[in-house]
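With one protein chain held back, the other chains of the complex are shown just where they sit.
Right, subunit A next:
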Amino acid sequence: MKGQESMTEAARGERENLLEISGLQMHFPITRGVFKRKVGAVRAVDGIDLTVAKGETVGLVGESGCGKSTTGRLMTRILEPTAGKVVFEGRDVSHVGNKGLRPLRRDVQMIFQDPYSSLNPRHTVGSIIAAPLQIQKIPTPKGVKAAVQDLLKLVGLNPEHYNRYPHEFSGGQRQRIGIARALALRPKLIVADEPVSALDVSIQAQVVNLLDDLQKEFDLTYVFIAHDLSVVRHISDRVAVMYLGKIVEIADRDQLYSNPRHPYTVALMSAVPTPDPARRNSAQRNRVLLTGDVPSPINPPSGCRFRTRCWKAQDICATEDPALTARLGDPASHQTACHFPVAEDEVVAGRRPASSNA
């Protein structure tokens, strides 16, 4: 175990960083009145640093509204950040215009959550998948149709279905079409925003396996955004946990799941239902129940943002925002933003819910 960990760490050291984001912020303005006076801002992403090495899969987890999707959209530069930098292969692309972005689009692609709304219902599958090839003027020696059919075969669809429309496919098949479209340009980085959460369990596993195979075949780098902790564990090398626009904990997969430090990570993991009736009672006893909801990102709590729902919160948490660093003798790759990280043998709050009430 230990040897394996250090090996992956060494491997990452050698690998170059494909994507680096630093101090990334996305504040959506709230306007009022005829003159669109700015009265506030939704701080969807509020200062994120993250590097993605070539060939690895980084998982991004968190509850809805924590800014994980916005982060994904900033990485692909669908959105322009309010502050901070997005550096792809050494080139700062944070504020590049549409024209300058075109080469980036070839290298960075996205898979969307909802396979029903991310495909144009008026276009055939063939033209949907061919679109990126034509826009980027990619030479297709055997013709566009052959290229598209190769892609269809690659994602496990029947190449004869080239002329069908999206509504003729099931959810899982549509998601495969979305994957084929993302793969068409042979990108280096794919940002997958909840690619399997709309699918049935058995189909979900098929798509996860497909993503796995494609990564091996094309040496892809993934940023995998999901709220399902078990799927993220299955697919990721490294996992970042987000809460209210910030990363609260980031670590290698095994580190994070065996030894979560941040109280929020602990709560999140304990909330996942165990598919084993025999362990029902022990699972319930060990569950950390968070009360209330995620606070509003318009007016986040001072200091540590999780303090309003945290059972370990003390005075310092309200005044000082904890830095994201290695805590309690963790390796440098395991960083936690918490003043009172959870130790390995700590008895967690158990069935007693966090004291504060929303």
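Here, a residue touches a chain if its C-beta (ideal position, glycine included) is under 8 Å from a C-beta of that chain, and two chains touch if they have at least 3 such contacts; residues count from 1.
Following the convention adopted for this analysis, contacts and distances are computed from a predicted model.
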item: Absent chain [UniProt protein name; select from "Sulfite reductase (NADPH) hemoprotein beta-component", "Dipeptide/oligopeptide/nickel ABC transporter ATP-binding protein", "Protoheme IX farnesyltransferase" or "ATP synthase subunit b"]; value: "Dipeptide/oligopeptide/nickel ABC transporter ATP-binding protein"
item: Given A:Gln25, A:Ser127 or A:Gln206, the one touching the chain that is not displayed; value: A:Gln206
item: Which residue of A:Gln113, A:Gln149, A:Gln173 or A:Gln255 touches the chain not shown here; value: A:Gln173
item: Where the missing chain touches subunit A, by residue; value: 63-64, 170-173, 200-206, 208-209, 212, 227, 229-231, 233-234, 257, 267-280, 283-284, 287, 289-291, 293, 357-358
